[in-house]
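Please find one structure pasted underneath; my questions will follow.
A protein chain is absent from this complex, but the other protein chains hold their places.
Now for chain A:
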Amino acid sequence: MSAPTTLQFTLSPQSTQKVHEALVCLSKFSEFISLEARRNKLCLSALNSTKSAYGAVHLTANKFFDSYQYLSQNGNEEARFSCRLQAKALLSVFRQRYLDSKEKPNSIDRCEFQVDDDPSRPECRILVRLIYTHGVLKTYKLTYEDVDSMHAVFDRESADNNWTISSSLLKSYMEHFGPKAEQLDISSENGRAAFTSFTEKLIDGKEILKQPLQTSISLDTTDFEHFNVTSGTHVAISLKDFRAITLHADTLGEPVHADYSSPGRALQVHYGRDGMQCEFTLMTTPDTRGTQQHRAVVASAPQPRSRASTRQPSAAPSGYTAPRSSVSKQPTTSAVEQEGEEDYGLGMDMGIDMPPPPVPSQHISSQPQPLQPLLPKRPQSTHPPPRPPSPPLPNHASASKPLFLTYASSSSSSEHSGDEDELARGLEEFHDLVGWDTAGRAAGAPQVVAKDVELEEGALRGGRRRKTKRVVDDDEDEGNAGRKETMGTEGIAPTQTSLVKGLFD
């Protein structure tokens, strides 16, 4: 409590247990957990490596803690202390044990947490002391990194689809999904909502790397405490992430709220209780079944058909049969999209690292080159591509970018001076992206192209499709750099090897 920044708080056994549960959940997203302290709250957060999922647990100072004190160096009200720890280290402290009935007497009395961020000392240590009722004292000194936390930005206002459901109910539904399922599609139609898990079939030569699997649970919207979703909306997220969230939500026993707008934009799940507010921002795969369906429907229309048709062929090869007739091809697509999502993550990453506008062109020239050739070809095959390939890609990248920003107190501190601009641009592009998305569906031309490419090159569907999709979606030249580059690495080279490599890297 000397001059340097000091954070001190005390947790009751129950709160300690809650922290444990929260950490278990967050650790499923990332091996690092960021801790950010403010005057009146503490935030634990985790951002996954592809930056497509973000989880944050906010602990209110006066509600969750027995005592909480944060003294900043300069007494600034807005001051923050943030650092990053290995999830493993934190979990070794906040382990499951406090309520272990077998060892009733072996229970903790309280947990004291203390950080002295003293720049004059070379060591970064967080001091945690667990005081047991029977006289055992455990003291931990954890190393941490002095790093700014990243937080996802989510605009709940613009998320017009939302629902609320009991966490225990949700958890019981989740149990139906196989352990290997990868994606979760959430949709609604005619008063029923459906949770569908699916895995895309993945083949490497003759070897089947992943078997397709789809499980769908349909529930009446009255099972929800609140359900307000535009009929026909589909969003797909990572099932693993969602499962981690539901498990945690169930430990709190509070209803789970979800907000989202449209595929390709973020979805947020949040819930909270007793001074603990949890929110998870998950990127949805941009080209979901919903979209597909939509496209398929639209296919009759002159422009759109290209897309629908393209998809189907590609999907067919996978041999996947979707439960719903209309959606049959979807699974494949979605899987591809999933990969795409990962790319997104990459894209984001890059986006963060590089200023969006200038990069794109460069990238195109360097890596994405293959794409460009491809793109032109595609249009030829079916329709001439309405727009140059370059614009579409960027959209995704830009879209994702706005989600994740360093909170760097001053933008200047962050490496890239253009960050703020980038952010702003990103937001703009975001909206644009949405617009383009629809356009893309309508146009559909690029996709056809993609198909052709496939045939020609014999590339994996996944990789190809991804490319196509992106191309279609992307509109803007700017801020796409990240996206493009991503594509360049994975998407561009359509060969099987490259795809596989990308997946397993």
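Miscellaneous remarks
Quick note on the criterion: a contact is a pair of C-beta atoms (placed from the backbone, for glycine too) under 8 Å apart; a residue touches a chain by one contact, two chains touch by 3 or more; residues count from 1.
Quick note on the criterion: contacts and distances are computed from a predicted model.
Among the names given as "Rab escort protein 1", "Bms1-type G domain-containing protein", "Repair protein Rad1/Rec1/Rad17" or "RNA 3'-terminal phosphate cyclase domain-containing protein", UniProt records the absent chain under the name "Repair protein Rad1/Rec1/Rad17". Residue-wise, the contact with the chain that is not shown comes from A:Gln86, picked out of A:Gln69, A:Gln86 or A:Thr251. The omitted chain makes contact with just one of the residues A:Thr143, A:Ser172, A:Gln211 or A:Ser231: A:Thr143. Counting over the whole complex, chain A has residues 86, 88-89, 91-92, 95, 97, 102-103, 106, 125-126, 134-143 touching the chain that is not drawn.
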